[in-house]
Each structure stands twice: as structure tokens, then as C-alpha cells.
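Take this structure first; my questions come after.
Of the protein chains in this complex, one is absent; all others appear in place.
We just call them A and B in the order they show up, numbering each chain from 1.
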Amino acid sequence: MTVTVSFVLNGEDVSVDVEPRTLLVEALRDRLRRTGTHVGCDTSQCGACVVHVDGRSVKSCSMLAVQAEGAEVVTIEGLAKGGRLHPMQEAFREHHGLQCGFCTPGMIMSALDLVSQNPDPDENQIRHWLEGNLCRCTGYQNIVRAIKAGAQAMRSA
Amino acid sequence: MAENGIGVAVRRKEDRRFITGAGRYTDDINRPDQLYAYILRSPLAHARINAIETAAALAAPGVVAVFTGADMAADGVGGLPCGWGVANKDGSPMVEPTHPCMVVDRVRYVGDQVATVLARTRAAAKDAAELIEVDYEELPSVTDIHSATADDAPLVWDEAPGNVCYDWAIGDARAVDAAFEKADRVVSIDVVNNRLIPNAMEPRAAIGEYDEATGDYTLYTTSQNPHVIRLLMGAYVLGIPEHKLRVVAPDVGGGFGSKIFHYAEEAIVTWAAKRVGRPVKWTADRSESFISDAHGRDHVSHAELALSDEGDFLALRVRTRANLGAYLSTFAPSVPTYLYATLLAGTYKTPAIYAEVKSVFTNTVPVDAYRGAGRPEASYLLERLVDKAARVTGIGPIELRRRNFIDPDSFPYQTPVALEYDTGDYDACLAKALEIADYAGFDRRRKESAERGKLRGIGIATYIEACGIAPSNVAGALGARAGLYEVGTIRVNPTGSVTVLTGSHSHGQGHETTFAQLVTEALGVDIDNVDVVHGDTAKIPFGMGTYGSRSLAVGGMALMAALDKVKAKSKKIAAHLLEASDEDIEFKDGKLTVAGTDRSVSFGEVALAAYVPHNYPLDILEPGLEETAFYDPKNFTFPAGCHIAEVEIDPDTGVTEVLNFVAADDFGRIVNPMIVEGQVHGGVVQGIGQALYEQCVYDPESGQLLTGSMMDYCMPKADNVPRLEVATNTTLCTHNALGVKGAGEAGAIGATPAVINAVVDALSGIGVDDVPIPATPERVWQAIRQAAA
Partner (left out) sequence: MYEFNYHRPTTLAEAKTLLESNADAKLVSGGMTLLPTMKLRLARPTDLVDIGNIRDLGGIRVDAKNVEVGAAVRHAEVASSADVRKAIPALSDLAGLIGDPQVRNRGTLGGSIANSDPAADYPAAVLGLGATIRTDRREIAADDYFLGMFETALEPGEIVVAVRFPRAKRAAYAKFPNPASRYAVVGVFVAETGAGIRVAVTGAGACAFRVPEMETALGRKFAADSLDGIEVDAAELNGDLHASPEYRAHLVGVMARRAVSAAGG
């Protein structure tokens, strides 16, 4: 049995037929082919699947696609506008905030939620905020540095 | 130095696709008409299978096929091969059991492959798998080293009495015994090296595809070395000739060793794709990764150090037992032997060393290389022992190490355990680390902590590793069943841009940037005009892949050799164009100039002439400008360094916080300092993870994995670790032209003993002289309590 779910994805109206048990991340990746959002665990620890739903960061592996009905969903693919990187994306590159890149979309989406609530987070606040995002490559140091710089760039933008 | 050449912190070329969500990992790939595979795994640690009933699953909605080990056996599919043989002390070969892709009649660990369901959706495949009825007859199991080596232990393999795979030794036992007899003092230690689960963030995945019209197979897989997978799977498992098998490892989300090995799922999807005539895709759930990715470490050791009264190390004797899991994973036998015991000299001139290693089978996931692979185990053992010796002799951790360091002017230095170190300056790294860590100010900080009721400790660890694996003749003599060279091609395109083909796979290391820097430096080509291609056997001539910090020291050197050939040919072409002798041509900054004149051609013009050879010495030179080189290293490289951790313990809870961490490393020449720093950060945090957080635990009774998810297996998070201070002190590798040594594993090697030494230091004032690893809050609390009792 499938149901149709409609929402706004990166500013575009989308409709997709899913089973009720389809997770939001599965709808995004398998049905809508937005594969920038990743699945790194099955117990909602890793944060590779973080997207924004109605402006807040959520783990798209722990939300049903049908629960996104009518929502505004933003994924990593929705950040760069007109070929120009978002300042947070730019900061991750400038500060070597990624290695294998797998956790990166979730990190960036999580970071943007932090900055929306706290435009000038300090290192400690960033580290605590990231408790829902795991990275196995970077030791977090350059991610933290990138988020601080990205926040700075967003403030002065 | 070229603008983006060697030594420059060039921002990574590969990043744009990753930060925009445009990376292409295996699970991002979908093939037309593909089916999804779900692998039914054993829920039991050890059992005989009397029957497998698949009819109900086959009849379930969306299901296309259900396969078992019997189907694969009927097709003549072979077992997964082991790539390294180790001999027993008496010269006899190790026990090497078969390793089927899916079992036929016996499961040997929780997670062993039992059956594969192919269905139109992932969910349907999983639903149907629950309908498979397996008649198991449970057998007693063993999961840990102690139980596996007990007298009446159940046997994992009937052909391996005592569960022993091999009983191996290295070094001169008699010389060691003699030295111990003369010793003024003997210090001994028992250590466990805790079992770890690698947990690269991208779970493994594989897609198999078969083209009936051409007979071509394609496998997309999360691998660190696609050519090795093609070789092993093609030649040993499925019997597919290499020209009919393409293996693609696209973007790969971290490996840390766990994606080196040839896994059953790769063979299953490739074989099944032909059976059903449709592409077959498999992606692991994280829970599945926990019970199917090769685990790491898992040693139990006893070590003794003989010293003189002055603190000179006279001899080292080590007895290690290692857990290999239920089957031999691809490189498993080498890890606790040649990658471990050969490093037991560390940075010290201990004249006599003898080590015995008994490796055993257990009913657990196979164990193989994980970041550092053997070398972290060696460093951990040695540096814990040296620290203990420093404490009991009263000589102190700095002085004792300095007294025993191999002198910088005694290189090349032959250790008593097979390796010949080419260069190094261990005291320089120690001095640098001490300075950055403000070691001199530690007592003041310890007092400040004490005033707040906290216990502060500082811990030092030096390390050395053998990287750039490996000279093929040496590796072959030690049991490797493959050459360990690397291959690189420099393809200069007609307009002067460069495509680099490398056998070194990049899954986070930044090769697309670092290798491009080598090209920019050598040819003067703008870095934006250099593309690095890796991970596809259809594009790359050959490759041994990425592991053991070898990409730059071996893969990079293959590219350097190919670049030399390109430069030599370019000079010949330029000589023709400039009507000069090729010995007179100078190649500098992208220009080829007749020495002492202003006559020159650009590299782009040379490239064009090579492909549009209207004015070209066709009589002596082939057209085109593309060169391939195979590079086989002359020796291992020996990165080394000193790590210092400073911790604070809350005695009320036992919680350890790492406050400061300093790494001073010698990686030889550094091509991209930004990338090297990042490698150290990541490695150190994995090392801190091993010391304080990560432990794989099996239930000894049932053989179930208790730390089977990230709810229970504790991965270090951003708020668990401090800001790290990273520095380098360079001595150049003497046997490769770049002078590079490798930086990928060092952090994970030095950090673990540094942190545990710091924890022991913090607790030494209250009478604690050892803590179990990982030093979890409860364990530290218990240690404090026992000391108080």
C-alpha cells in the first residue's frame, strides 16, 4: 500500500508515492534521487542524514516520509545558490573540515541549525552541539574550526 | 616551489562535490532494473545447520530469488582467499580453513552469511528473509582468547586443535634469555589490546552487474583497493578472467583498513547478478556492519623488559595471543606477526628481542587490519612497559626514554626484529612535544587540579611504524602472497593538461589534491589542469591500493617515476623542436629551455607536438606523451614521533577528560601540511577512542555481540576530545626521492599509550599502577576504590 506525500524540497514542490514505512531519508535518496543525504547508522546516532524540516535540523532516518507532508525540507543540495557555495560550505573547504565527505552534509546541515540559533558559537558550544553528528576521519578539530569560520562569514554576509 | 606544489597547503580539489552533496558513493549508484539483496546472517555464534527452508521466502511479494551456500557451491564458487601465510615456529604452515561466501552446513559467528534474498525493494527482501527457516543445532562457542586457549575449549575448526591458527616467533630467544640472566632488574606487564570495530562512516555496499551479451561483469564496491578485489574475486572465488571483470570503488566514505579486505558480499552480488540476469545491490545497515566488517586489535600480552641499574634496556621478551575471529580475513595472519612483532624495538636500541605470537580462532567476526594494524599494538605494549619501568626504577619517563633512544647518527639501524630503520631523530620529536605540552609547567597544573579535587596526569608515548608497505621481495619472504608495489600513469593530454591514473585509492586522504601537487611541482602545469583518477580497474592499469600509510611513499613514488619518464621524453621532443641536444634541455617552471639560451618551448607545445606529430622525431620517438611506472619500494618507511596527553580525572565518577594533547611527528617531507594535520587529528581521536571509549564486547556465554550498535559502542564525539596540537620534526626518508614516510596511521598509534600512561600517572599518586583499557569511568572508579581499600 502506498500513499502520496507532498512537500517542498529545496524550494521545489515535490510529490512522491511511498509506503507508510518509508523513511524520509529513503524517499529523498531512493525516490527523489537526492543522494547527498547519507545513511550512516540505523539507531539515530551518526547524523549523516541530517536535513532541515521547517527550518530545524532533524535526522531524516528517524522520521517517516509521510510525516513531512506539507513541510519545507532542505537538504545539502539546496544550499548552493546559482553555483555559489553557501558560506558554511565554503568554510568546510577552506578549513579542511572534511576528509571522506560522508558525514559532511549532515555536519553542515546541523551546523546551520546551530548558527540560526546562536550566530556566534564558541568552540565549546559547537562541540556540544555536534553530539548528534559522528565523524570518523577528522577528529572534529577542523569541523569545529570550519563551523566557527562559517558562522563568522554568515554574520558578515 | 611551484605555486601549488610540494609543501603548500592547497585546498582540496575533491571537496566541492562532497560539500554540495554531489559525492558518488556506492549506495548512491542505482542500476536499471536492479534488485536489492538482503543477507540473512547467523543469529548464533556456533551451530550446525541441518536444513534451510527457503520456499516461503521465495513466494513472498517482490522476491525474485533466494540463494544459499549450496547454490554457490553447486556453481563451483570458491572460498574467500587469504593473502598472507604465516608459518609456525617449526616451519609448518598455519591452519587455513575454507571461508565460504555463504556457509553450507555450519555457522561460526553471529553474522556469518547463511542465505541471500533478492527482491524488488530492500524492505521486501528483508521481510522475506524472516520467512527463511534455518534448522540450527547449536554448538558451544568461544569468543575470547582465554576461553579459546583453555584446555577443553570448544573447537571453531576441527582441523585447528586448541583453536590455534599458528604459533609463531621472531627474534633470538637464547640471546634474550642470556640478557635476562645478567639483568639488574626485570620489569613486566600484562596488557590487553582491546578489540575495536572500525566504523567508517559509510557502511559497506556492493552492486554486481552482468552483461549477457558481452560476458562482462561489473562490481561497484566500497573498497580501498579495487584491483586487489578484482584479482582475488576473479581468480580465486568466481573464476572470472580479469578482462571480463571491472571493479569500481567510487567515492568511499572512510576505510581505516576495514575496506581493504575481500568480503563475501562482493562475490555474492556479482555471482547473483549473473544468476538472475539483473543488477544486484547490497548495502549494509550499521547493525550489519558491526557483525560483518572485520574487527581490529584484540591481543592479550605479557612482556618483560630486562634493564641494567643505569636503565639501559638489555632485552625484551613478549608473549602475545591474538584473536583472529572465525575465519582468516584477507590479511589477518600478518597483522599480529609481521606488522606487530617487528615493531617491538620501537624507538629504542634494545639489543635483544624475542616475541612469540599464538593466534587463535574464536566464534567472532574475523579480525584484520584496522588503522595502524599491529603497530598500535606494538607501541601500546612497549610504551606501557617503558613507562612502568620509568616508574619502578625512579629514572622517570623522559630520562629513561632518552637513555635508550636509537642515536640519530647510528642509522641505518638494524633492529633485532628484522627491520632496518633508515633515519629518524626520536629525541628531537620528544623535545618538541615536551616544549609544546609545557611539560615543565605540569606540576603547577597538577596542583591546580588537586585544589579542585581532581587528579591530573601526563603521559608520554613515542612510537615508530613501518609504512610504505612494502618491498615485494621482503614481503614475499615474510609470507605475503602478492607484490606490494604501486602503479601510476601520467597521461599528458594534447593541450598540456594532465590526467593522473593511480592505483592508490582515495577515501578521505585527499590524493586528488596531493598527487596533483606532485604533477604541478614536476611539470609546472596549473593544478586546475591536473585531474587524478582512481578507483576503477577499467581506467587504471593496476594498483595494490591504499593501506598502511603507503599512498604517497609508494603510490606517489610510482607517479614520480612516471613523471621522470614524461620529463625525459619531453626533453627529447623539445630538443627536436628547438634543434638542440636533449642533454642541453632544462625543464623548469613548465618551460623547456636550451641551457644558456633564451630559446624555449612551453610544456603545452611539447604535448601538442607529441599528439600532432607534424614536426616530431618519428624516427626515434613514438608519438604521444603518456607514461606508466610500477614502483616497488626499497625498504619500509619509518614515521616516528612523540605524543603527550594530559588528562584530568574526576575521582567521584571516574570520568577522564583529555585536556591537552600534543603530537610531534616525523613524516619525512610533507607535500600538503593541511592534509597531514587532518590525518593526525583523525588518527589521534581514534587512538583516544581506543584508550577511553571504544570496546567491542561479546557475551561469553551466548557469543552475541553486546556492543552491536552505536548505542553501545562508543565512538568519540566532538565534545569528548580537546583541541589537538600538532607539530612535525622532519628527517627525510633516505630511500625514496621524495623523502616521504606516510602520515595516515601515526595518530592512532601514539595516542592510545599516551592517554593510558597519562591516566596511570594521574592515579599513581593514590597507589594505582595499572588501568584496564579502555579506561571507562567505571573501571577508573573501581581502580580508585580498590586502591583506597
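Basically, contacts are C-beta pairs under 8 Å (C-beta built on N, C-alpha and C of every residue); 3 or more make two chains touch, one makes a residue touch a chain.
Everything numeric in this text was worked out from a predicted model, so none of it was measured.
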| request: May I ask you to name the displayed chains that the omitted chain touches in the full complex? | output: A, B
| field | Contact residue for the chain not shown (choose from B:3, B:652 or B:701) | value | B:652
| field | Contact partner of the left-out chain, one of B:392, B:450, B:706 or B:788 | value | B:706
| remark: Among B:87, B:104, B:155 or B:697, contact with the omitted chain is made only by B:697
| request: Would you mind spotting which of A:66, A:103, A:137 or A:154 touches the chain that isn't drawn? | output: A:66
| request: Just the residue numbers, please: which parts of subunit B touch the chain that's not shown? | output: 123, 126-127, 130, 287, 652-653, 693, 697, 706-707, 710-715, 720, 776-778, 781-782
| note | Residue positions on subunit A contacting the omitted chain are 1, 3, 19-21, 23, 42-45, 47, 50, 56-59, 61-64, 66-67, 69, 110, 113-114, 117, 129, 131-133
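Methods note: only the chains that are shown with their structure count from here on.
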| request: Compute the distance, rounded to whole Å, between the mean C-alpha positions of subunit A and subunit B. | output: 29
| field | subunit B to subunit A touching residues, read off their complex | value | 11-12, 14-25, 27-28, 30, 123, 199-203, 251-254, 256, 285-287, 507-510, 674-675, 677-678, 681-686, 709-711, 715, 717-719, 721, 723-724, 747
| said: Which stretch or stretches of subunit A touch subunit B in the complex? | reply: 19, 21, 29-30, 33-43, 45-46, 48, 75-77, 79-80, 85, 89, 92-94, 96, 98-105, 108, 123, 126-128, 130-131, 133-144
